[in-house]
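Yeah, one chain of the complex is gone here, protein chain that is, but the others are all in their spots.
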Amino acid sequence: MIPLNWYLILAAVLFVIGVLGFFIKRNIIALLLSVEIMLNAVNLTFVAFSSQRGQISGQVFVFFVLVVAAAEAAVGLALVIAMYRNRETLNVDRSNLLKW
Amino acid sequence: MLELALFYIFGTIAVVSAILVITQHNVVHSAIFLAGTLLSVAGIFLALNAEFLAGVQVIVYVGGILVLFVFVIMLIAVERSTFERQFNRQWKIALITSAILIGELVYVVYQGRDTFVLAEPAVPLVQGAAGNSQQVGMGLYTTYLLPFEIASILLLVAIVGAVVLAKKKTQTE
Amino acid sequence: MNIPVVNLGAILPAIMLSLFGIAIMVAEPFVSDAKKSWLGWLAIAGTIAAMLALAPMSRQAGQWYTNLWIVDSYSIFFHFLFILIAAITILTSMNFLQREGIHHTEYYALLLFATVGMMMMAGSNELIMVFLGLEILSIATYVLAGFRRTDLKSNESAMKYFLLGSFSSAFFLYGVALIFGATGSTNLIVIADSLRSGDPQTSLVSLAAALMLIGLCFKVAVAPFHVWAPDVYEGAPTPVTGFMSVGPKAAGFAVLLRIFMTAFPTLEDRWTSVFWIVAALTMLIGNVIALVQPNIKRMLAYSSIAHAGYIAVAVAAGSEHGVSAVLFYTLAYSVTNLGAFAVVTMLSRSEDKLVNLNDYAGLASKRPGLAAVLSLFMLSLAGVPGTAGFAGKFFIFKAAVQSGLIWLAVIGVITTVVSFYYYLYVIVQMYMRDPNEEFADVRTTGPLKLALAITIAGTLYLGILPTRFLDWTVSAAVNALR
Partner (left out) sequence: MVRLLWLIPILPLLGAVINGVFGKRLPKQAVAGIAAGSVAGSFLISLAAFVQMLQLPEAELPVVQNYFTWIQAGRFQAEFGFLLDHLSGLMILIVTGVGLLIHIYSAGYMTHEPGFYRYFAYLNLFMFSMLTLVLANNYLLMFVGWEGVGLCSYLLIGFWFFKKSAADAGKKAFIVNRIGDFGFIIATILIFWTFDSVNFQAVFSRIEDATLFPVETLGTVGVVTTICLLLFIGAAGKSAQIPLYVWLPDAMEGPTPVSALIHAATMVTAGVYMVARSAALFDHAPGALLVVAVIGTFTALFAASIGLVQTDIKRVLAYSTVSQLGYMFMACGVGAYAAGVFHLMTHAFFKALLFLGAGSVIHGMGGLQDIRKMGGLRHHMPWTFRTFLIGALAISGIPGLAGFFSKDAILWAAWNSENYGKLLWTAGIITAGFTSFYTFRLVILTFFGKPQYTEHDVHHVHESPASMLVPLAILAIFSIIAGYVGIPAALGGHNNIEVFLGGEEAAESSAELILMLVSVAVAFGGMGTAYLFYVARPDLPARLASSAHAMYAILVNKYYVDEVYNVAVVKPILRWSREFLWKFVDEGIIDGTVNATGQVVRAAGSGFRHMQTGYVRTYAGWILFGGVLFVVWFLR
């Protein structure tokens, strides 16, 4: 029997990898991918708890998170396209008009 | 034992490919490694008796979202961005802060090591429903009816928003 | 099997807005370009219908949809506020969209959907619902921020908002997952009961609460989670900036109070103490940086951060007084700030070119009416008695002192002194400098005049006769704390 906290630690590690990726990458699509990793880590947490507690609601939530992830991806990629049209780069650090 | 083996295998793949996602230069490679993470998470879902979600994960996430990503990456020139610096200069700070964060998370989980024992493979989670898919469906259409409807607005907003942002310029602009 | 009772009355305002939003998009192909503003009026009709729908909604007090949805005076107050914000924003935008050549009617639809998202946040009794509402609001706002697609700044604004927004909502969601793990539910009342029983592991609950707080603090832009706000506000189209500075902020505070007051009273010492520091920092940073901004949109962005700080003071106060002060202040601030942004929208001319404070020099001698109106809003933001801003600040500081947070109130009042400096600077520019230009191309159109009339009336009414709304906020606060 695998203890629950193994799953939880796995999820935490994935989450932090996502955070780290968000931090260090400069390519905007890579940033989006990092956010997807974070959301997946959360899904894993939900399912693990759902399983432990014998409650199906945790799995229903994952379903909603999937919807949100899809919506975010669609809008995010549309933004990437709009940005690429205007600037011809995917480097976030290049868009730095607004500051101070 | 099989469960343990599955956990180790899928867990290792998930973590390693996640690390590869954030270290790869070419964003196409990143996307493909993300598929690795997503698929292995789907595998862990299976181990946790969430067959429906495992299927959805593969179909929607890998088959839908990730394909969208790859599609967009292919749509716009990729080559140029591979030659740019991939990492910004703050990675040391990022590592330290992330280490603190993971320390906090693991500390909390470790504190609950006694209480967090996974129950026996789940008995039917909702009374009167047989399979996992049926259970999820029941939850979705009874208790969580309102959020289910709300989610449709969310998708509508996303569709409209994506079209607005990505469609070609009109004459007035 | 618990099939929920489908009570349409309880969510009627949201249904109205959604229907009108869809109707606008369906109608678009049938309307010629010249008559696009009719669809704006259709959106206004939607807000009026939603306003009217508040009456049947208020008769449905209680919990609905298997306790996911709650109708009480707290949620009705925020429904009212959100509809008001949406209506004023639409009125401000109609001329703007025409002027900028971006008269796509999706704008109105997105605005209405964003309002539905805010309603879902304020009315839900359930964290997953909150999350969905938050995402509807956020995604609609990301798109609105980037609505001027060919403009680099608008683009950058949307991108920054999107990236950081999805980053921080992942934190919120992680918190939700952990609280689900700790208590087995995401229903606020169940969580509270479970926490009172003392079963759940404390550190897990604390971690979950902290993570959720991160996501919400990002939404309301309090320090140190405010950093995105100035850039995003500066780059977004001006009426959208007005909307973002009040709508998501009000929704964020609504849901923050709802979650923490209902579900985490056991952790009260933690989150009120966090808010003490957050409020002090936010007021200091917002006001002090606003002092050195040459761009009025950016100045108002920092000012909006500062105002979030004042609201945070009331959150730190915690009690019933604090909650009612939050409600009143969000209303007062929304009315005032939307008015200010309506004037700024009008004055910034095509492509938002003239947004520097110097561009306002001598406005009073050329357009005395506009200058007087903008002065009124600036004075209200600064908190001069007789305006909504003063009444709001007074109740916040009163709540703080009543909860024993005297030093926080002192910091608040001192930073208000600082804020006078930059608000007055706008007035000084308008009244005490020679005009650089004619302001001949500034056009005041019908919808804008209507928006100004509503906001002026609101600013003065809330300042001079705040009692009626205060009663409402107090009863809403009592309701929320029940």
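Chains here go by letter, A, B and C, matching the order in which they are written, and residues are numbered from 1 within each.
The working rule: a contact is a pair of C-beta atoms (placed from the backbone, for glycine too) under 8 Å apart; a residue touches a chain by one contact, two chains touch by 3 or more.
For clarity, every value in this text was computed on a predicted model and none was experimentally measured.
Chemist: Shown chains touched by the missing chain?
Modeler: Contacts of the unshown chain, counting the full complex: A, B, C.
Chemist: Per the definition of touch given earlier, which of C:Leu8, C:Ala55, C:Val410 or C:Ala457 contacts the omitted chain?
Modeler: Of these options, the touching residue for the absent chain is C:Val410.
Chemist: Looking at C:Phe167, C:Phe180, C:Phe341 or C:Phe377, which makes contact with the chain not pictured?
Modeler: C:Phe167
Chemist: Kindly state which of the options C:Cys217, C:Ile296 or C:Ile311 is in contact with the chain not pictured.
Modeler: C:Cys217
Chemist: Name, in rising order, the residues on chain C that touch the hidden chain in the full complex.
Modeler: 159-160, 163-164, 167-168, 171, 203, 206-207, 209-211, 213-214, 217-218, 223-225, 227-228, 230-231, 267, 270-271, 273-274, 285, 288-292, 320-321, 324, 379, 384-386, 390-391, 394-395, 397-398, 401-402, 406, 409-410, 413-414, 416-418, 420-421, 424, 428, 431-434, 464-467, 470-471, 473-474
Chemist: Counting contacts across the full complex, list the positions on chain B that touch the omitted chain.
Modeler: The list for chain B reads 88, 90, 93-94, 97-98, 100-101, 104, 107-108.
Chemist: Just the residue numbers, please: which parts of chain A touch the chain that's not shown?
Modeler: On the chain A side, contact with the omitted chain comes from 19, 22-24, 26, 31, 92-93, 96-100.
Quick note on the criterion: only the chains that are shown with their structure count from here on.
Chemist: Hey, which pair has more contacts between C-betas, A-C or A-B?
Modeler: Spelling it out, more C-beta pairs touch across A-B than across the other pair.
Chemist: When the centre of a chain is set as the mean of its C-alpha atoms, what distance in Å lies between chain B and chain C?
Modeler: Roughly 31 Å, centre to centre.
Chemist: Between chain A and chain C, what is the separation of their C-alpha centroids in Å?
Modeler: 26
Chemist: Considering chain C alone, which of its residues make contact with at least two other chains?
Modeler: Chain C, residues with two or more chain partners: 128, 132, 135, 139, 142-143, 146, 149-150, 158.
Chemist: Taking each residue of chain A in turn, which ones touch at least two of the other chains?
Modeler: In chain A, residues 8, 15, 18-19, 32, 48, 52-53, 55, 57, 64, 68, 71-72, 75, 79, 82 touch at least two other chains, as defined above.
Chemist: For the complex, which residues does chain C have touching chain B?
Modeler: 1-4, 6, 11, 18, 22, 25, 65-66, 68-69, 101-104, 106, 109-110, 113-114, 116-117, 120, 126, 128-129, 132-133, 135-136, 139-140, 142-143, 146-147, 149-150, 158, 201, 203-204, 207
Chemist: Which stretch or stretches of chain A touch chain B in the complex?
Modeler: Per the stated touch rule, the residues are 1-10, 12-21, 23-27, 29-30, 32-34, 36-37, 40, 43-44, 47-48, 50-57, 59-60, 62-64, 66-75, 77-82, 84, 89-91, 93.
Chemist: Using the touch definition from the top, list the residues of chain B that touch chain A in their complex.
Modeler: Contacts found on chain B: 3-4, 7, 11, 14-15, 18-19, 21-22, 27, 30-31, 34, 37-38, 41, 44-45, 48-50, 52-53, 56-57, 60-61, 64-65, 68-69, 72-73, 75-76, 80-81, 84-88, 90-91, 94-95, 97-98, 101-102, 105-106, 109-110, 112-113, 116-119, 122-123, 125-126, 132, 135-136, 138-140, 143-144, 147, 151, 154-155, 157-159, 161-166.
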